[in-house]
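For this depiction, one protein chain was excluded, whereas all remaining protein chains were kept in their positions.
The chains carry the letters A and B, assigned in the order they are written, with residues numbered from 1 in each.
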Amino acid sequence: MSTTPETAVPAEETAGHGDISVGVPGAGAEFGAGSGDAAASATRITPGNALRPEDIALAVSRGTAKPSDDAAEYALRLGDDALILAQRLGHWISRGPELEEDIALGNIALDQLGHARSFLSYAGGAYAKDGKPGKTEDDLAYFRREPEFRSVEIFEQPNGDFAVTIARQFVVSYYQYELYRRLTESTDATLAGIAAKAVKEVDYHRDHSAQWVLRLALGTDESREKMIHAFQVIWPYVDELFRDDELTARLAGTGAAVEPSSLRADFDRLTGEVLAEAELDVPQVKAAPGGGRRGLHSEHLGYLLAEMQVLAREYPGATW
Amino acid sequence: MNDSTAPAAAPAPHTAGNVWPLWEVFVRSSRGLSHVHAGSLHAPDAVMALRNARDLYTRRNEGVSIWVVPADAIASSDPDSKGAFFESPQGKDYRHATYYTKSEGVKHL
Partner (left out) sequence: MASQPLQSVPAEQTPAQHEQSLEDAARRDAEGQAYFDKVMADDSRIEPRDWMPPAYRKTLVRQISQHAHSEIIGMQPEANWISRAPSLKRKAILMAKVQDEAGHGLYLYSAAETLGQPRDQMMQDLMDGKAKYSSIFNYPARTWADMGAIGWMVDGAAIANQVPLCRASYGPYGRAMVRVCKEESFHQRQGFEILLELSHGTPEQKQMAQEAVNRWYAPALMMFGPPDQDSPNSQQSMAWNIKRFGNDELRARFVGMMMEQVKVLELTLPDKDIRFNEETKKWEHGPLDWDEFHEVLSGRGPCNAQRLERRREAHENGAWVREAAVAYADKQSRKQAQKEFAA
């Protein structure tokens, strides 16, 4: 048990980058060092202290983090998953069913984009060979062709209506949670570090999507119908998330990753609990063939990439 | 599902059609400090109000704890009775340590 008194307030709290003068008498006091309730404020802002994509990129460029070829390929997979999802979710900002939900989906998109940038920055380190520099997150995001992307198909599925987005999010976040939870113990320190930051965020995504599954499934007749339909649309892509292959077998062997199939039981149990509470059956649908990990994608990914990459490719070599 | 953070029996505020009721949000910026009123938002129920508050009012690390309260559950003092309500303590200097001057200079008092 900690012996530190909980009431202790750090002698000095940093104001962070958001510190500006707003010309309000008294408002400045919120920023300053303070103790006791005189410092209470609902608007004190700080950047916090967490592993950022920039930190990974820096470690990679300095050579302090260097992925094995297998780990790099694996990071590419997880990075692509998160990137494609972030691209999809970003579309909701300014289109959500209520303004509060614009912000919620925006937060989830930003979390996913952060994970994508970390994984891709790490993956890029594997390209540093024979004196050539590695690839950056942007090299990988903007200048690979569709067959070079390693994301599985569920991530690129169109947003559809809010129910489809929630169904996709529900599946993905329960999967990612189980995955990242285990990756925190990876023998690859960088993968473990990224997962440790990501798992807390994805935990929140689970909660967000589960709350909405309950509300849509048990809300009105119309919303229930839409939720059931959405799961029918999304569930065929569930299987692909849990398929093992040679790469995952090798990585599981070294303790750097886990076999996707090993996540399935927990996924089924936990999603099953929510579906049961929502009075929904697990959809009985045929699994889609998949193939994303080998670069075989559904018809949707090409359009998504075309839009995402258009500007960067218009000005190759430019910095932004 | 783990909802231990939500009030078990939050009063259901008035709702109509597809309009979500108003909630007042209070944020504790760090341990040891009180919750402070941050603003309001709309949410269908307490569970979602807490989540919306997290997303809206703590995007920049502003908080370690949040309260949400249905806006219509808050009773407030009448501003017209300011005099009757809030002026009585004035003049009661004996409630304050500074009133007692004879002990000045005595240590630890």
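Some notes on this structure:
The rule is simple: contacts are C-beta pairs under 8 Å (C-beta built on N, C-alpha and C of every residue); 3 or more make two chains touch, one makes a residue touch a chain.
Note that this is a predicted model, so its numbers are computed, not measured.
For the options A:Y122, A:F149 or A:F162, the residue in contact with the chain missing from this view is A:F162. Only one of A:A40, A:A109 or A:L251 touches the absent chain when the whole complex is considered: A:A109. Among A:L51, A:A128, A:A192 or A:L218, the one in contact with the hidden chain is A:L218.
The chain not displayed touches chain A at residues 17-20, 22-24, 27, 43, 45, 53, 83, 86-87, 90-91, 93-103, 106-107, 109-110, 113-114, 116-117, 120, 137-138, 141-142, 161-162, 214-216, 218-220, 222-223, 226, 307-308, 310-312, 315, 318-320. Along chain B, the points of touch with the absent chain fall at residues 9-12, 15-20, 22, 24, 37, 39-42, 44-45, 48, 56, 59-60, 71, 74, 76, 78-80.
The rule is short, and it goes like this: only the chains that are shown with their structure count from here on.
Rounded to whole angstrom units, the spacing between the C-alpha centres of chain A and chain B is 34. Those residues of chain B lying in contact with chain A across their complex are 1-2, 20, 26-34, 36-39, 41-44, 47-48, 51-52, 55-57, 59-63.
Contacts from chain A toward chain B in the complex involve residues 6-9, 13, 16, 18, 36-37, 39-48, 98, 100, 103-104, 107, 207-208, 210-211, 214-215, 273-274, 277.
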